[in-house]
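Just one protein chain is left out here, and the rest sit where they should.
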Amino acid sequence: MISLYPLIQNETIKLLKKRRFLVILVIVVVLVSVFTYAQTRIAENTRKQLGTTDWRITTQNQIADNTNKLSNIRIPDEAKRAIKVEITRLQYALDKNINPQTPSGVTFTRDFFGNAIGLFLPLLVVILAIDLVSAEHSTGTIKILLTRPVRRWKVLMSKLITLLLFTSLIILMTTLICYAISGLAFGYSGWSMPVITGFQVTGDQLITANAHVIEQWRYLFMEISLCWFSCFVVGCISLMVSVLVRSTAAGMGIMLAALISGVILVNMVASWDSAKYFFMVNLQTNTFLSAALPSAGSPPVPGLTLPFSLSVLAAWALISLVISFSVFTKRDILN
Amino acid sequence: MKSSIVLWRAAGSLAFVATLLFMFGLIYAAQDIIYPKPSDANAASNPVPTNSAAESLPKGETMILALGDSLTRGTGDLSGDGGYVGKVRTHLEELWKKPVNVVNQAVNGWRADSLLQFMEEPDVQKLIRQADIVMLTIGANDLSQAGSTNQSDINYAEINKNLPVIEEKLNQILTKIAALNPNSKIVYVGLYNPYIKKDRNQEGSSILQQWNLKAAQIADGFPNMIVVPTFDLFQFDIQKYLYTDEFHPNSLGYDRIAARVVQALE
Partner (left out) sequence: MKDESIVLSVRDIKKKIKNKWIIKGISFDVRAGEVFGFLGPNGSGKTTTIRMLVDLIKPTEGQIFICGIPVGNKPDEALQYVGCIVENPELYPYLSGWENLEHFARMLKNVTKQRIHEVVEIVGLNQRIHDKVRTYSLGMRQRLGIAQALLGKPKLLILDEPTNGLDPQGIKEMRVFIRSLAQEGLSVFVSSHLLSEIQLMCDRVAIISHGNVTAVGHVADLMRPAETIVEWRLSPFEEGMAILKASGYVTSFEELPIGEGSSNRIVRCKMPEDQIPIKNAELVRSKVRVNAITVKNPTLEELFLRLTDGETID
């Protein structure tokens, strides 16, 4: 019996030598640099407009801006609810005297993950996962791989574990890159800065009963871990697509369409209740940490809770894996 | 051949450790969210720092605090200048050759009591203390709501009845601002009559003149307070200066208000 260890070693070496991972790291570096620059410009602009770096004034201004948006009749009800929640959150921060936005490397990283989880990070995992199996078909190496004295489920299992390892690597490297690059601009402190978590949204009410203050590093750690889980689920689904679809381009297209439709669907869940069972609507689990808005202008999805989202994601991953394994172990390799 | 083994060992062990870490983090996060600790009292007692005003305001820069309703917010100004407040700021920067900063806390649809309530907040009071110039408009919503009926015409009798109450609120607002910051210049922008064309008997205009007069009387009690009249600006050819809602000024209208305010501050 060949154990899984050398098989995982094989898959890891192949992934690294394929240079895909390197490409992903380069993408992250470029993107983080661009965002860091944008962030410095925004900070500069705010400073110019308000003439102050006092976060209390800035926050006060954000509240005023949001309150004005609220009085606009043309804004739909869902968006208004989101704005109300945001105002409550900002007000709470003011009351507790905790700056919601201290510019620092850690805060930037936190924000980056908050925004990247919906599309960007899953996309990186898709890039890696989508040709794990289909590439073996297109290069023809599947014919050697599966004629070795190793059971087929072991071959796929080694690919799955390698995917898990690389999902972790992507998240870890993104964190490090974010912190390193943004730290250049905003400083490397901020680990122990207090952050509020534990908000709960019920209807258009923001419940602050369970809100509590934690150090920012704890918050970041929890957020990253939640992102990691979402990414791995997307990886499992990509693996299934890779098993089912021979063409890497077609597989990429399918996953891209799914992820982007998720970004759009989040806005529609208010009207279409059963859409909450789609995996792509549930990816942004980190919103449960802060009850912040999933993205600017889009409302928090009603009816979603962390246990619900995690269960939906886990169910999708599990079903994908069952399909992947049963197809992969039984299928005839015809070309 | 060596390199791939080294690569595998480094990447593999790093990834393995990271995976364990994130698994732990996931459980930790899930627990923290699903079984949240009750709000701790320590967080609430974080004292509001009082010294931040001094350190956050750069020397040699002017801060304008704008309060009030949609007129101060700049509703109807499609030019992107930000209503009369933004236009005043631009003029003053050119005039004084130094940075002028604006904190605009005006909210559409606010009435005098909304502003009074808002000014109770410590943060707002801090802002007022920091400001070099406070500009505000208030009262227009109080008056128009007092006179609104089911019909299209305005109930002037009802407005007249309520006028003393609203005037008293204005008095409170201006007095309070002056009390909070006796050194800042306080600019109250007077009201104009957007319905002047329909106002055949001058009923509305006379109410507004009375209002503006009252504002001027209050201002007389404070050396740093002025009322900038706008009534005359919109008396002739009002269509040219109104936004499509026929209530708020358009960019040209705000230009004219801003010009007056700048003259007053020069």
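Which chain is which? They are A and B, in the order written, and residues in each are numbered from 1.
The rule is simple: a contact is a pair of C-beta atoms (placed from the backbone, for glycine too) under 8 Å apart; a residue touches a chain by one contact, two chains touch by 3 or more.
Treat the numbers as computed from the prediction; the structure is a model and nothing was measured.
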(request) Quickly run down the residues of subunit A that touch the omitted chain. (result) 1-2, 6-7, 9-10, 13-14, 17-19, 139-141, 143-151, 330, 332-334
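The rule is simple: only the chains that are shown with their structure count from here on.
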(request) Quick one: report the Å distance separating subunit A from subunit B, using the average Cα coordinate of each chain. (result) 37
(request) Over in the complex, which subunit B residues touch subunit A? Could you list them? (result) 4, 7-8, 11-12, 14-16, 18-19, 21-26, 28-30, 32-34, 36-40, 42-44, 46-49, 52-53, 56-58, 61-63, 73, 99-109, 123-124, 126-127, 130
(request) Write out the stretch or stretches of subunit A touching subunit B in their complex. (result) 8-9, 12-13, 16-17, 48-54, 56-57, 60-61, 64, 67-68, 71-72, 94-98, 164-166, 168-169, 171-172, 194, 196-198, 200, 208-213, 221-226, 228-229, 288-289, 306-307, 310
